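Every protein chain of the complex appears in place save one, which is left out.
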Amino acid sequence: MRDVAVVGFAQRQMQNFDGSPQCVELLVPLFAECYEQTGWTRKDVGFWCSGSSDYLAGRAFSFVSAIDSIGVLPPVNESHVEMDAAWALYEAWLKIQTGEVDTAIVFGFGKASAGVLRRTLALQLDPYTMTPLWPDTVSLAALQARLGIDAGQWDESAMAEVVNRSLTDAEKNEYAIRAGGSTVEDLLARPMFADPLRKHDCAPVTDGAAAIVLATGDRAHEVRERPAWITGLSTFSDGLQLNTRDLTRSESAARAAAALGGLDGVEIAELHAPFSHQELILRKELGLADDVRLNPSGGPLAGNPMFTGGAIRIGEAARRIWDGTADKVLGHATSGPALQQNLVCVMEGRNN
Amino acid sequence: MTRTLQAPVTVAFDYTRSVGPVLGRFFTGLRDRRLVGARLSDGRVVVPPPEFDPTTHAAVAEFVDLPDTGTVTSWTWVSEPVAGQPFDRPFAFALVTPDGADAPILHAVDVASADEMSTGMRVKVRWAEETQGHLTDIACWEPTSDAATGAAPETSVASDDPVTGIITPTSVDYTYAASPEESAFFRGLSEGRILGQRCPACGKVYVPPRSACPVDGVPTTEEVELPDIGTVTTFCIVNVPFLGQKITPPYVSAYILLDGADIALQHLILDIPADEVRMGLRVKAHWKPRDEWGTSIENISHFAPADEPDADYDTYKHHL
């Protein structure tokens, strides 16, 4: 395998993006930031790959005009996944591993506020036996949360602790759209939204975009003193249907971690858990030790732009390598209802 | 005022879904007020039947009839229902394991408040008044005092009049926003002006202006007001009727290069027989009456011949 590192990261998160669903206006300054961080120009980028969704934007081929933000004449080597940009990163990493290119920028974008997000996401379900009831994504997460509570795997206090830690950490994150720590007691006193979930247990509807720069060996050293070397990258999926799946688990997350030989030594993990109890599931399934610092950025409960939220976790984790806070970090991304699909990206700093 | 122009858009279609042989058994069962599940290769009974066995990957072939009573294994209270859900007032979504099944099915439970919901509660299907072979044939579950029968599921008999398809209306509402640059263009149109913008890098004039010049990746900036006259670069004659069409065929859809612009606009050419439209034709905007104007390109109802000699091919050939 070639040595590939995350060497650039730029993001935007907001409650209501006053712009087009194609998000071109958001992407242009992001790429400018990537060039500033790397000293590159567009010509230095060997491959581009993005993640977005037509149903989020409300029109077919919504990603097509997004590439204008790159400036695509002369043409570019480019691809798109209808997934979170974390999987665009996976495709770009593959492209680099084949030896075809040495550098890539991956990006994601989405204006979730253009529709009613929790309703739109019902279109991800089984179109014959589920979607006709429009089961919203918050209700599904709530069913999952109660299963765990009833089984004694977690309780509302543990969920509130996740929220409290996240929103306290989010105070230091300029991109957070929800921040402000409180106390577990105060959080538990707030009203139910989708019993047993309160609003703060659910990631806020977030618009946004993000871009991540990848580079191999020498190209990475040119950019950063301490590139975040990707030493493990793995993704797995579970089925979606609720009658053939144990909702209190995320088997695909466990598989992804196991495929890397476990996650021992990880000091900081950015977990893409859009609901508080899902962080508890992930921590267990990924086998993270008790002393692993989770979501110092505030995590998805502070801001979770659709189709970007996973990639942001990878970018946030990489920053902790660049600045020397940690030597080994994890970025995690999820997709689909109730943690159906998971990706883990382990990054390490090396002093060479 | 937002910097962008916004308008509602509804993306709606009644999807016609052929269900195939396995789901067909489930929907046929619902039509006949039966819960049809499957026995999987690992011995478990589940409903709805998966189309393919999760272990063997073979098409599921062993079907069982299940009673319409079951036990809640998880639930939530939908305090703010969204459009299309089983109730437009607060209700419960629940995972209910039908008696004789080993896994739950997702549906609504009709009770007055969350206080009436509990894990382990017994429920019974409330069938829709008329069933048609659709998930909504189950109106919802409702509380019951019936105890579980404990009887083994019975082998399901195939119908000689199976359900083969369902219709799933899918309507999703959005607020569409034009980009700030496009919004300036549409606002200009509301004043009868055609506003382009020049790319600061390549100097090309874009109309409508762009949030990113597709060549340089930077927003177009310097405003350039363009005349409402230009040249047809290329076109097609639309003879085909289609869903949602607003104009009666035949009509000409053309690329029009406004004088001073570096990119062609798409619009209609009327006031000339379709078969007389040609590349190089000089055309002028035909504006609707001013009191019908909005922030839309439709303020220009169409373009019409400008009564000028055709443009020379060399003047527009690099725009094809």
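Some points to look at:
Lettered A and B in written order, each chain numbered from 1.
In this section, a contact is a pair of C-beta atoms (placed from the backbone, for glycine too) under 8 Å apart; a residue touches a chain by one contact, two chains touch by 3 or more.
What we mean here is this: contacts and distances are computed from a predicted model.
The listed choices are "PqqD family protein", "ATP synthase subunit b", "Thiolase domain-containing protein" or "Phosphonate ABC transporter, permease protein PhnE"; the UniProt protein name belonging to the chain that is not shown reads "Thiolase domain-containing protein".
Listed by label, the shown chains that the missing chain touches in the whole complex are A, B. Check A:42, A:190, A:221 or A:255 against the missing chain and you find that the one touching it is A:255. Across the entire complex, the residue among B:66, B:125 or B:178 in touch with the chain not shown is B:178.
Residues 1-2, 48, 53-55, 58-61, 63-65, 67-68, 72-83, 87, 90-91, 94-95, 97-100, 120-121, 123-128, 130-131, 234-241, 244, 251-252, 255, 335-337, 340-341 of chain A touch the missing chain (whole complex, contact as defined above).
With the whole complex as reference, residues 5, 7-9, 11, 13, 15-23, 50-52, 54, 57, 59, 164-165, 168, 170, 176, 178, 182, 186, 199, 202, 204-206, 213-215, 233-240, 242-247, 250-251, 253-255, 262-263, 266-268, 274, 279, 295-298, 313, 317-320 of chain B touch the missing chain.
Here, only the chains that are shown with their structure count from here on.
Look at where the CA atoms of chain A average out and do the same for chain B: the two points lie 25 Å apart.
Looking at the complex, you find that chain B touches chain A at residues 2-4, 9, 11, 15, 17, 19, 23, 26-27, 40, 46-48, 50, 54, 73-80, 82-86, 93-95, 103-108, 114, 119, 134-136, 166, 168, 170, 172-180, 182, 210-219. Within the complex formed with chain B, the residues of chain A that make contact are 18-22, 24-25, 27-28, 31, 42, 55, 57-59, 67-73, 111, 113-116, 118-120, 122-123, 127-136, 139, 142-144, 146-147, 150, 192-197, 239, 241-244, 247.
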